[in-house]
Structures are given as C-alpha cells and as structure tokens.
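All protein chains but one are shown in place.
By written order: A, B and C. Residues from 1 in each chain.
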Amino acid sequence: MAKKNSPKVLILLGSPRKKGNTAILAARAAAAAKAAGARVESVYLHGLNIRPCSACGACQKKNAKGCVIRDDMQSLYPKLREADALLFATPVYWFHMSAQTKLAMDRCYALVEPQGHAFAGKRIGIIMAYGAPDVFSSGGVNALRTFQDAFGFIGAKIVGMVYGCASWRQAARLSPMVQAGRLHPQQALLKAAEDLGKKLAG
Amino acid sequence: MAKKNSPKVLILLGSPRKKGNTAILAARAAAAAKAAGARVESVYLHGLNIRPCSACGACQKKNAKGCVIRDDMQSLYPKLREADALLFATPVYWFHMSAQTKLAMDRCYALVEPQGHAFAGKRIGIIMAYGAPDVFSSGGVNALRTFQDAFGFIGAKIVGMVYGCASWRQAARLSPMVQAGRLHPQQALLKAAEDLGKKLAG
Amino acid sequence: MAKKNSPKVLILLGSPRKKGNTAILAARAAAAAKAAGARVESVYLHGLNIRPCSACGACQKKNAKGCVIRDDMQSLYPKLREADALLFATPVYWFHMSAQTKLAMDRCYALVEPQGHAFAGKRIGIIMAYGAPDVFSSGGVNALRTFQDAFGFIGAKIVGMVYGCASWRQAARLSPMVQAGRLHPQQALLKAAEDLGKKLAG
Partner (left out) sequence: MAKKNSPKVLILLGSPRKKGNTAILAARAAAAAKAAGARVESVYLHGLNIRPCSACGACQKKNAKGCVIRDDMQSLYPKLREADALLFATPVYWFHMSAQTKLAMDRCYALVEPQGHAFAGKRIGIIMAYGAPDVFSSGGVNALRTFQDAFGFIGAKIVGMVYGCASWRQAARLSPMVQAGRLHPQQALLKAAEDLGKKLAG
C-alpha cells in the first residue's frame, strides 16, 4: 500500500515489554497508519544501546555533525529526521515516562540545528499505559505535560494522545469510573490507538 | 447517630446545579459520613452572596477580627472553623474549579491566623465532575494541583479525591476507556464518594 | 495613533487592587500596545457585577442569543467578541488565578458558538503576579496550565506570559534566585510587559 513518497511514521517503543500494553496499542496504531498508506517502522528502544546525553555540547558547535556518542542512536538519528510523524509509546514508571523513552529524548538535543529542531513541523502521537487507575493518580499527567512542553517548544504538532489504565483489576478497585471496563475495555482504547495511527499517517 | 462530640463534616457545593453530578456524589459522601457517625452540613455556594476578596489586608492586621466584607461568608466562617473535615465538591469549568468554589476559597485568606490557617490539621475531601472524557483532557488536573498545593501549604490533609466524567455519551465517543461506563457507571463512582464520606467522618 | 481599523486590545484586570502589581504591569503592556498602534481598553473586573455561571445551558440552545444573566457581562461580551487580542492580568490567590478572573472566564462559556468559540484565533496575553517567591511555589503554574489548556482548546493563541514575584522582601528570603531583584527588579519585568503589549498589538 505504501509508496515511495508515502508518509513515514516512526514508532518509538519505550517499554521493555514487547507484548505489553503500550506495545499492543502501538501495534494497532501502526496497522492503522499502514492501512492509511503510511510506511511504518517501529523501534524497540529497550533493545538498543543508548547512553545518556553527556552534555558535552559538541552537537551545538559550529559545523557540528551531530552527536559524537557512538552508540545505537547513530542509526536512529536518520530515521528520526526522515519521519513525517513520530509516535512515542511509553509506560508510566515512577510517575513519568520510562527511562528508555527519556534516554532517547535527551539524545534528541543533537537534533537542535541552526534552522530549528529536526522535529519541527512533524506530527507527534503519544501512547501511554499505566497501572494506577487514572492519568492523574498514575502520574501520567507529568509525562503528558513534558511532551506538550517539549513538542510545543520545538514546533512539532501533537495530533493525539491515547492513554489508559493497563491494570483492569486495580482500576476496578481504585478507580470506580472504569470498573465496567473489565467487560471489554480493550476495544475502545484500541480503537483510539487506530484513530491515532490514521492521524499520524497524515 | 451523630452525638454532640461527633466529628463535623462541612460540604461546600460549588456547582450551580442542585441535582447535578457533583451534588449527587456529594450527597452520597454526606450519607456515608452520617452513617459513620459524623454531623454533616452542606452549603450550596451558588445560592449565597459571596463577593470576591478585595485584597484589603484588613484580616491580616494585628488584632484583626476576620474579614471585613459583610456578606454571606460571615455565616460561613464559623462553620469553616468548626468543621473537622471539609468536602469541596466542584464541577470543572474552563479547565479548573468553578468560580463559585474559587470565590469561597479566596475569601478563606481571612482564616490565615497568627497560629496558622484555620484549616490546618483538618481532613479535606475533593469531589469533581467534568464533561470532557478524563481528568487530564477536562483540565481537572489543574484544579487537583491547586487543591494539593493549597492544602499542602496550610497543613490540611487531603484524605481522598473522587472525580469522573459526568457526560457518558461524550466519554464514550472521546475517551475509549470509559465506553463501557455507559452500562452502569454510577455505582462505582458513587461507591468511591461513599468511601470518601467515611474517611471524612474520621 | 490608533485608527479605525487598528487592532483592538482588551485588558481584563483581575486584581481588586487598582494600583497593584498586575495593574502596573498591565498599564505598561497597554502603553506599549497603544504605541504600536492598537486601540486599548482596560476593564477593572472587581468593579463589575459579574455573577457566576449558572450552568443553565440557555446559551448553547439552538438560536440562542448569548447569556441570559442580566449583569455587567452583557456590556463586556461585545468587547470580548470585537477584540483582536485579550490580556488577562491576574494576581495568584490560593495557588490559582483570582476569583474575579475566573468569574469572567466561566461566563465566557456563552461565547461557545456553532462555528467555534468567539476567542478562536485571537491573540492572548497573560500577566500574573504573586507573593510567593516563584511561579511554582506560588501556584502560578496552575493558573498558567489552565490558561494553556483553555486557550489551546478553543484555538486562541497565547503570545506571551509575563509573571513574577511581587513581594521583593519575601522573594529575597525564600527564593534566593531573585534576591538581587531588590536592587531594581521592576525594570526588567516592566520591559517584558511592554514586549507583551507590542505582541498583542499584532
């Protein structure tokens, strides 16, 4: 379906779990984006060697050629540049995005370039799952605010944020609003992920 | 059930709707608090004449005798002081608590006293309903943060926050997590309100 | 300087203090906007009779003619519609915007119209002052998040947010960053207000 000039969607999987909730949701978004004609690639961050930003500043020097740390970010940078849309899929750990996701984000400082950040103008999607009952009690709000602040600052456009409690049992006990969710919670959340996939396809 | 030395729970109804969602939830909390032995009083803020704080500073002068604005806050101040627990029940309007609720809160500046704020040590409950799908998209988080900051600052203890989407149809369309909520959403949310009522009773 | 087709800037003064810090900052912004060719009007909200939104829903009925509450908002609505830019100037009370400001915001629900909110596309400026040392400890962040959420939702564009501690003595004691601010703090903050005024002029 996807042609040479089809929009590219890059999915950054920020959970260590390959079959976890964020992965399931991201897969749905991926399928929907493909169905809408996009070329989609998913990157499993936990499997990569990505070192923390060392704040050396080399990437911001005149005539710099990007980040000087030789690790798996080097193969990720071209993909991040070329994508028309980025999907960040992360669990909530300790009231914020996973360290896996934050590691990659911090290294995107190297994409600050004279004409602006390489993400400027790109479509951004967020997928987030948590074990606490809701987006406030889980601390998911802190991650959402971080995404809003960061992408607002660099001029990328968040086209959708899909988030939900991944722990139906706990949700039922602690968060009464979604108790009924035990019946068939996945359909609607997965549907939202599909809608996000379509939006990312442009 | 309630005796002379029973704990007092004061409920501030911040919605103009007497039979709206926050009122329903607050009524459940009230019933549960009564059943737990508390004396409970509910005040319908929308029906009162409460003027905005004029920042005159009279209440903070030496030997001040409270707020100098002669309106319905004067009958509310003694109740606020005497209560062992306060329940703020508010809808979310414009991504924050209702102006009715904020009007009363601002006037509580007059309860800052030499030995601390009159609310210090009291139990606090929050009940909040909104039309948007969830506590982030509704802006309910901004009100929750305000309550956390304010009561943390003055040393009152938030014992529970119960919040949910009041608009099942919209929730179903926009927030897939609670689609199933159409079936019987009230039970669980009302149950949470009851649990909060018990906690407020002490 | 301002001509018939000059942009209109409407300033909503949300502090009860006519010569307070938000008023001073707003006056600077007003002067700068005028100097940039705009027609500027300031409205002192505390002096108006603005009742809380009663959530009657009349303004959202088919063929509705706006809000049915007959108070001073009726003279404010045309000004809010006609303005090209709005400046909300508010102190931080109880870790959020003043009730005066919130009262007016809540009533702007009546400006939700079939084709969108009357504020859509307008330039928005925020001016905020607080007694606590900084924008986090004061709770000013909660008001800023509310403004961001609300104006983002309705499609108005925040062009600048100017905020600062109004209490130099307290700032010096509690927030070491601005201790030096005692020397000549006003110049820079007032300069920022002027820059905001220019942006509001378009």
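Methods note: a contact is a pair of C-beta atoms (placed from the backbone, for glycine too) under 8 Å apart; a residue touches a chain by one contact, two chains touch by 3 or more.
Just so we're clear, the structure is a prediction, and the values are computed from it rather than from any experiment.
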{"item": "Where the missing chain makes contact, among the chains that are shown", "value": "A, C"}
{"item": "Among C:P91, C:G125, C:G164 or C:G197, the residue in touch with the chain that has been omitted", "value": "C:G164"}
{"item": "Subunit C residues that touch the omitted chain in the full complex", "value": "134-136, 140-141, 144, 162-165, 172, 175-185, 187-192"}
{"item": "Residue ranges of subunit A at the interface with the undisplayed chain", "value": "15-17, 20, 46, 52-56, 91, 93-100, 102-103, 105-106, 108-109, 139, 141-142, 145-146, 149-150, 153"}
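Heads up, the rule we're going with is that only the chains that are shown with their structure count from here on.
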{"item": "Overall pattern in which the protein chains touch one another (line/ring/star/complete/other)", "value": "line"}
{"item": "Most distant chain from subunit C by Cα centroid", "value": "A"}
{"item": "Where subunit B and subunit C are represented by their mean Cα positions, the distance between them in whole Å", "value": "26"}
{"item": "Inter-centroid spacing, subunit C versus subunit A (mean Cα positions, whole Å)", "value": "34"}
